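One protein chain is absent from this view; the other protein chains keep their places.
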Amino acid sequence: MPRQRPFLSDNAATIHPRLWEAMRAADSPDSPYDGDRLSAALDERFSELFGRECAAIWIATGTAANCLALATMVQPHGGVVCHEEAHIEVDEGGAPGFYLHGAKLMLASGEGAKLTPADIAAVIDPIRPDVHQVQPHAIAITQASEYGRAYRPHELAALGAFAKERGLGLHMDGARFANAVAFLGGSAADAAGPCDTLAFGCIKNGGMSAEALVLFDPAQAELVKYRRKRAGHLQCKGRYQAAQVLAMLEGDLWLENARAANAAAAEIAGACGERLMHPVEANELFVRLTPGERESLRAQGFEFYDWGADAARFVTAWNTPQDDALALAQAVANL
Amino acid sequence: MPRQRPFLSDNAATIHPRLWEAMRAADSPDSPYDGDRLSAALDERFSELFGRECAAIWIATGTAANCLALATMVQPHGGVVCHEEAHIEVDEGGAPGFYLHGAKLMLASGEGAKLTPADIAAVIDPIRPDVHQVQPHAIAITQASEYGRAYRPHELAALGAFAKERGLGLHMDGARFANAVAFLGGSAADAAGPCDTLAFGCIKNGGMSAEALVLFDPAQAELVKYRRKRAGHLQCKGRYQAAQVLAMLEGDLWLENARAANAAAAEIAGACGERLMHPVEANELFVRLTPGERESLRAQGFEFYDWGADAARFVTAWNTPQDDALALAQAVANL
Amino acid sequence: MPRQRPFLSDNAATIHPRLWEAMRAADSPDSPYDGDRLSAALDERFSELFGRECAAIWIATGTAANCLALATMVQPHGGVVCHEEAHIEVDEGGAPGFYLHGAKLMLASGEGAKLTPADIAAVIDPIRPDVHQVQPHAIAITQASEYGRAYRPHELAALGAFAKERGLGLHMDGARFANAVAFLGGSAADAAGPCDTLAFGCIKNGGMSAEALVLFDPAQAELVKYRRKRAGHLQCKGRYQAAQVLAMLEGDLWLENARAANAAAAEIAGACGERLMHPVEANELFVRLTPGERESLRAQGFEFYDWGADAARFVTAWNTPQDDALALAQAVANL
Partner (left out) sequence: MPRQRPFLSDNAATIHPRLWEAMRAADSPDSPYDGDRLSAALDERFSELFGRECAAIWIATGTAANCLALATMVQPHGGVVCHEEAHIEVDEGGAPGFYLHGAKLMLASGEGAKLTPADIAAVIDPIRPDVHQVQPHAIAITQASEYGRAYRPHELAALGAFAKERGLGLHMDGARFANAVAFLGGSAADAAGPCDTLAFGCIKNGGMSAEALVLFDPAQAELVKYRRKRAGHLQCKGRYQAAQVLAMLEGDLWLENARAANAAAAEIAGACGERLMHPVEANELFVRLTPGERESLRAQGFEFYDWGADAARFVTAWNTPQDDALALAQAVANL
């Protein structure tokens, strides 16, 4: 039997050694909850990263990060415009409905699971401004998108201007934000654009159990901290959470890991040619493959999810062996 | 300056080495969320521990565990009877209101933060059975209680009978369940009594970020799993959560740790005599101390919380050095 | 200026004289809330009407009736399949999100705003049965539909069988249930089919401020009554609410009114020919009309809503003067 080569998802990859070290280094007494020195360092560290004052807290999952962020902008009687294939709509078990107390997700279409102002306008312009219809309060986008597509700075600027004009908040789900930054090549600030809140992903990028929620309006931190506690997400021993996030930022480990994942994806993409359903801009590949082709790849040990009847999704991770990527590239080329 | 000797709380203590080992041992690829082999082992492991079939899931905090448990028994229009000093009422930031969609906490008085059927009846008997008044749906108790008192098996049996008679669910907040079991000397099942759900605490007992929620009606597991996801508590890399819980059970580490904490508390209690506000049955001491006495203890390096104007709370942990316990006992005796 | 002839909606029509009489007749002391003799008569009266035991309560709006009904079948973490143009999705201000504590509406397409089992299956079959995706708990249909289409008994039977097979509740929004019954010509039971709950509309049919919520499983009445109170919908002087509903049933006034409205609609429909977008089965007409044609009709005093760019909606009511209906028919014919 061939060795298994996992391309199922980056969400179950092992933990980067420097995070283990950081957690072990945190294993001495300190204040509970987020009163420790590590948790206290997050605001400054993320303010440096983004070049503007922000507040940042650790949180165990991207789902919770997205929802707590949206709670700063969306009233229970309002709505959030997102892509119809957005994670918050499709894969978070209704968490936005819970955290936002029944607010509505308003589904837009857009190429590559990205949204433009026009895509959003197509959804909200027909809404009558009366009490019978739920009004939008915010926009949520994903960087990189659910199809691994990165928003360019000018696209983000356009979305920010649109959001401002319409009085809407702008949230960015950054479960794979690092991969987008690695692809775009600019700064973290460039890839975040004018968003109000950012769920800064670490877990898919070599982390264990901590994401960061970044609030570009630090005045929102108080509300978010009360809501985090209320959601049972304020862990007693927060220093182990903060340690993960800080280690990820230290020496730009987050970018290093993302570059590795992206490189592996690019390696494979090179062999896929016309099979690619979407340009590969991060660490996900959506590849047209017949059932027989998929069977053949699986017989060679490659693990991946089907994507509908005639395609497959491959995801690389920070620790995807170059050998695995090359092998997959070769195997696809050989089909 | 004297060395600091921490008795603030067990909630910030360091992690037991065997949990670190277990987490590291889990650091190889496996399925995400709770699809891994470790998470899958929890049901059986807890069924063995309690001698009856149950379902068990990991969850990051006791707050979330308590709330998810209560969600199996309490409708949004119902209520939960708990002690007026219960953690869910006083220290969980309104989490029950969030998770139970506005259900009401109904506050009872009871000696030592414990409740008897009579205490509960005093609260619910005056409630008119009409729609104008919120009706109770469940009872929540804490083992050991917020004052470190343990429910005896016959007390639990009485509560179970009362709950059954009144058609109420019975939940046990077991943040310090291990300490209660260690004190009572019987089995885990004895200390859980006929409760329907148990938040089995690990974090205050040497864990890092995982508690276990035990459902004695396994049929409730499905609902709880949907609600856990919806609350953003289904972590991607659940195997590191499960590893902590399993390591805690392995070789009865949970009891070993609790016995150590209890022993340290008993050591100190012996020196407190009439100063004790409550019998010491777990790892918490509530000690009458004047402001001057507290100042004197702090000057000697002891860290603890004031408990009102004329008392202090001391909490021991799994790793409280015997030397610290002896020193505190001596210092109190010397006052 | 021509006399105004209103075809905007049936929802603002005046009150039928027999309802005024009934309310005045109720104007003597009785017990508050729903403890009065009139409220107490609803269960029996509706059980007679539907030929099976049911419970019935008054409620001020169809929005609240729909939501309270759905609350008997849908958990906060679940979903409700409804037509994408259903009133609960489009025109109830997010009320289902509020009453169902964040449950999700799952939008299906279907001809004439009606749904078939296949339409529903198209939405729910792709849902993975895992915690990451919201699972359906109920189906909501509208009789007559938002386009004035009536479900036939065999269609309802098929939906009921499908709902049962999938373990889903089945709710019927009957804001214009009377019009459907009048059209179908059968019994109320035929038009309700095997639905579990029915929001039995009165207000659009000559009522003032009371609908009836009918529960075909009377055991659900307790939950609904607690939820009605909790929603601030339990009026002190319920006898004036019950009086309206009972007067509507008395001597089949509800059918008499609906027949009058349907007859007026049929009169107009006869003149519309190919202009009709949907067969006219109740009291609503959706008519293709150019902007110029609409302008011409408005200049003649006809009031109605535009329906997109090239059509208009006309609604008749229990008290639409025959003269108005004939005039509109003539005017359309003259275009």
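For reference, chains read A, B and C in written order, and residue numbers begin at 1 within each chain.
Everything below uses one rule, namely that contacts are C-beta pairs under 8 Å (C-beta built on N, C-alpha and C of every residue); 3 or more make two chains touch, one makes a residue touch a chain.
Computed from a prediction, not measured in an experiment: that's the story for all the values here.
Student: If the hidden chain were put back, which of C:A12, C:A118 or C:A299 would touch it?
Tutor: Hidden-chain contact among the options goes to C:A12.
Student: Check the options A:P29, A:P76, A:P153 or A:P218 and report the residue that touches the missing chain.
Tutor: A:P76
Student: Looking at B:L42, B:A55, B:A113 or B:V131, which makes contact with the chain not pictured?
Tutor: Selected residue, touching the omitted chain: B:V131.
Student: Of B:E21, B:E44, B:D91 or B:D323, which residue touches the hidden chain?
Tutor: The missing chain is touched by B:D91.
Student: Suppose we count only contacts with the excluded chain; which residues of chain C make the list?
Tutor: 6, 8-9, 11-15, 20, 24, 27-32, 36, 59-61, 63-65, 67, 92-95, 97-99, 203-204, 208-209, 226, 229-237, 240-241
Student: By the contact definition given up top, give the residues of chain A that touch the hidden chain.
Tutor: With respect to the unshown chain, the touching residues of chain A are 75-77, 101, 131-132, 135, 223, 225-230, 234.
Student: Tell me, which residues in chain B touch the chain that this view leaves out?
Tutor: Where chain B meets the chain not shown: residues 76-77, 79, 90-94, 96-98, 100-104, 131-134.
Note that in this section only the chains that are shown with their structure count from here on.
Student: Can you tell me which chain is nearest the middle of the complex, judged by mean CA position?
Tutor: A
Student: Would you mind checking which chain's C-alpha centre is most distant from the centre of chain C?
Tutor: Result for max centroid distance from chain C is chain B.
Student: How many angstrom lie between the CA centroids of chain A and chain B, rounded to a whole number?
Tutor: Measuring from centre to centre gives 34 Å for this pair.
Student: Please work out the Cα centroid separation of chain B and chain C, and write it as a whole number of Å.
Tutor: Distance between chain centres, rounded to whole Å: 50 Å.
Student: List the centre-to-centre spacing of chain A and chain C in whole Å, with centres computed as mean CA coordinates.
Tutor: Chain centroid spacing, chain A to chain C, equals 43 Å.
Student: For chain C, jot down the residues that touch at least 2 other chains.
Tutor: Residues 76-77, 101, 131-132.
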